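Here is the structure we will look at.
The complex appears here minus one protein chain, its other protein chains still in place.
For chain A:
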Amino acid sequence: MEVLITIVQSLLVIIIIASFLELLLPDGSIKPFVRFAVGLFVLIAILNPALSFIFSNHDLKLDFWDYTVDESIEEKIMVDAQELNERIVNVSSNTVLEKMQGQISSMALLVPGVEEVQTELKTDQDGIIEKIYLEVTPENNSDIEEIESVDILNTESSTDEYVDYTNLENRIITVINNVFGLKDVDIQIEFQGG
């Protein structure tokens, strides 16, 4: 019953529109043509809801010109789609970033003298790597060159020992640069327990 009421209401509006269009028709020899077109419009406007009601699962073959989107809905769809797109891009970039961090850590672990590596990547807005922070824990029994402190003031001999990580740092940077081709990227390495 509600569907029928809706159809009758729609028909009333269509009749009003048709009458209004009839008023707007120009005089002259073109008038019959325009009246014919308006007649077709009224016919299809009445036919479409009526047939849709009678044959609810019937395809009326109005195909491509039957496609309409309400402007307010269209705007909402566009905003939602943009948000969804941003979310997808963020999730995928985070995944790629995590994978990349893992790969860099694995490569750094292959360098002799490295026990543990934590990698952090810093990217710009376009997802291009700007900086790489590495937190390296060196092995205790590694062949890192140890330098005894130089006693400048020539007092009692010092027992403090300074570990030189420059060699290890260079090796890690070379490996990362060669494998990932990040020659222009700033790589910062911090040694833990050094």
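Throughout what follows, a residue touches a chain if its C-beta (ideal position, glycine included) is under 8 Å from a C-beta of that chain, and two chains touch if they have at least 3 such contacts; residues count from 1.
One rule holds in what follows: contacts and distances are computed from a predicted model.
S.K.: Report the protein name recorded by UniProt for the chain absent from the figure; options are "Binding-protein-dependent transport systems inner membrane component", "Branched-chain amino acid ABC transporter permease", "Sulfite reductase (Ferredoxin)" or "Stage III sporulation protein AD".
M.R.: "Stage III sporulation protein AD"
S.K.: Would you write out the residues of chain A that touch the absent chain, in ascending order?
M.R.: 6, 9-11, 13-14, 16-17, 20-21, 24-31, 33-34, 36-38, 40-41, 43-45, 47-49, 51, 55, 58-63, 65-68, 70
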